[in-house]
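A single protein chain has been removed from this complex, and every other one stays in its place.
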Amino acid sequence: MTVRQFLKSEAFKCIVVLLAIALVAGGLLAILNDLLAVSAEERTMRAIESVYGQQMEYETLEYDAADLTNEYGSIDQAYLLENGAYMLRSTGGDGYKNGTVTMWVILSPAGDGSLGIYKVVMQEYAKQTLMAQFGESFYAVYTAHNSELADGEIWFSVDASGIQNTQAGATMSSRAINNAVNCALYFARNVLQGGEA
Amino acid sequence: MQMIVCASVQWDKVGLVLGIIAALAVLFAVLILIVTKVCHIKEDEKVVKILEHLAGANCGGCGHTGCEGFAQCLACGKATLDDCKVTSDEEKKEIAKLIGIEFSAAEPTVAVAMCSGGVNAEDRYMYVGNDGCAYLNQYLGGVKLCKTACLGGGSCAEVCPVDAIKIKDGVAVIDKTVCISCGACMRVCPRGVIERVPAKAKVYCACSTNCKGKETMAFCKQGCIGCGLCARTCPSGAITMKDNLPVFDYSKCTGCMKCLEKCPRHVIKTM
Amino acid sequence: MGTFFSIIVMAVLVNNFVVVQFLGICPFLGVSKKTSSALGMGVAVTLVMTITCLITYPLYEYILVPLGLEYLEIIVFIFVIAALVQMIERAIRKFSPPLYRAMGIYLPLITTNCAVLGVAELVIDKAQMMSLLGITSMNVGVAVLYGLFAGVGFTVSIVIMSGLREKIDRLKLPKALKGFPITMLAACFMAMGFYVFNMIG
Partner (left out) sequence: MTGQRFKQISLDGLLRNNPTFRLVLGTCPTLALSTAAFNGIGMGLAVTFILICSNVLISLLRKAIPNAVRIPAFVIIIATFVTIVRMVLDKFIPSLYESMGVYLPLIVVNCIILGRAESFASKNKVLDSALDGLFTGLGFTCALTLLGIIREVLGSGAIFGYQLWDFRIGFFSSSAGAFFVYGMSIALFNHIYSKIENKLRSKNFEARIMQKPDIGEPENELADQAEEAQNAALQTAPDQNAPTAAANAGHDNGGEA
């Protein structure tokens, strides 16, 4: 099997073809990945736009890890917007099959200085297959209870212990969403407002 | 635009990706080739080509386990193309060219149940148990007195892929317009009542008993008594009697239906 | 030893890929006509799963993550699985042609089998694995073992289904229900039965 025969043989053809396809695919992907990379700033800008409908300057808030996680979940990013509202990206745990739910929670300062929930936007969810069940009505509950939230120590829950908000047939996913919102509230009360609430 | 494109692409990362993927591709290509070399099996080129033209339904109608077995026998001449009913005629022409034999479209055939017994035929015993012809045929040569009668168990209707068979008053009746002559019913029938008849046939004898008149009358109100009237009256001489049963030569049969009118037992029926 | 048993229980019963997570249903329905071909399929999938975990876990841990190339993950994983399936196809074609014919189109489809890629993705998700098996650190050994027993779980469920199907196909069914529909109904009751594992898991 001289080298010349090897170069002509079927085996060499296989290697060359597979190599060529792999290189073209890999190269294309690598280049496109850099070209089409969506930066973190752009994602935040999109989130703001989806909530307020127009772009706005924002300031990234830095906190040490201890403050960012609490019993309900963890805060990934915290931003202070131009109009004074806080935008928190919080992740709530133990959903269906211990998957997690990541949401944008926007807290705007109400009249008496406390932070009421202005809007809640679903960002991503892992393994929660029944997300289609959650209609607008489910999310509206979070923004309706700002007055009760003002006097503190009231959380959202699946059963009647706190403000009840659950979706029939998808209680585990509801629990994960409640956790995400509670985590943002807890962070807002203890860290953003210096923990006096 | 060209400058911006170049700037945002980190060429070192791209190089890295290409390196990793190239290494993986070559590594696995070589591995695959080694395994292919080790597991190389000599494959007859002709069999592969024939397989492409066969319908590939693996129905077993040709008596082989699957199309591959049939293709191998075709290649070495042990099987004929007519065994396969499912492949269309153009494909058969292609295969004929491949294995170098002459092929002409075979006469299309349909299956027909050569019996009109059922409720007319006497039962040997009253059978209570699982339904299905195999069970009905198990004890004392079958539930019917007549040795070649259709048992009405419906196994042929169960297995027919196109639902062409219905059981009417205990006898299987095959709708010739739907039947694709795949032979599944013929294989499953324990009594061999179903046979293939040219699709153009007009009449057939709905009985397959070879007993003489008196015996037939004993166990069936509608069995053929082998009187031979049909053979004598047929103007084109298409019917010949063979051990008490009329045999039709369908190329001569003109469909004049004289035999049907003449038959005292009304056993000769239209298709 | 504790982790060994917890791997077995988790991979075969609690997180069984086919019956609890409903991944890899195409071959599960397609090849389970006869127990012999189901067993052949199970062994092939187990082999692919084990070797896949053996290759993709270190590949991801020690090459992709340090270099920050996570986006290549799907492409590389599927390529590795496809290469393995191609080798297995050649081997099965040589050593047992009847099994090769019985598997037919479903042999190359092991590549896109959700279960195989599911294992590869699950194994590299450290947090998930640790919470699942109750262990503190993840290493290649655990990954390969999980792949092996996930394959065993797949084989167990496909062989059970093929035993069921051989019995079912003998029933007197309306013709439309024969084949896939009745298998789906059996799988439906199996799913109800296995729903209890969801509670434990």
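Here are some notes:
Lettered A, B and C in written order, each chain numbered from 1.
The rule is simple: contacts are C-beta pairs under 8 Å (C-beta built on N, C-alpha and C of every residue); 3 or more make two chains touch, one makes a residue touch a chain.
Predicted model only: the values in this text are computed from it and were never measured.
Put simply, the hidden chain is in touch with A, B, C once you look at the whole complex. Considering A:V38, A:A66 or A:A160, the position touching the chain not shown turns out to be A:V38 (whole complex). Against the chain not displayed here, subunit A makes contact via residues 10-11, 13-14, 17-18, 21-22, 25, 28-29, 32-33, 36, 38, 46, 124-125, 129-130, 132-133, 135, 168-169. If you put the missing chain back, the residues of subunit B touching it would be 28-29, 32-33, 36, 88-90, 104-108, 162-164, 175-178, 180, 199-200.
Against the chain not shown here, subunit C presents residues 22-26, 29-30, 71, 74-75, 78-79, 81-83, 85-86, 89-90, 105, 108-109, 111-114, 117, 174-177, 179-185, 187-189, 191-192, 195.
Going forward, only the chains that are shown with their structure count from here on.
Between A-B and A-C, more C-beta contact pairs are found at A-B.
Chain geometry summary: the mean Cα position of subunit B and that of subunit C are 38 Å apart.
Distance between subunit A and subunit B, defined via averaged C-alpha coordinates, is recorded as 62 Å. Put simply, the C-alpha centre of subunit A and that of subunit C have 31 angstrom between them. Multi-chain contact residues of subunit B (touching two or more other chains): 13, 17, 20-21, 24-25, 28, 32. Residue positions of subunit A touching 2 or more other chains: 22, 25-26, 29.
Those residues of subunit B that touch subunit A in the shared complex are 5, 8-10, 13-14, 17-18, 20-22, 24-26, 28-30, 32-33, 37. Contact residues on subunit C toward subunit A in their complex (touch as defined above): 71-72, 75, 79, 128, 131, 198, 201.
Residues 11, 14-15, 18-19, 21-23, 25-27, 29-31, 34-35, 37 of subunit A touch subunit B in their complex.
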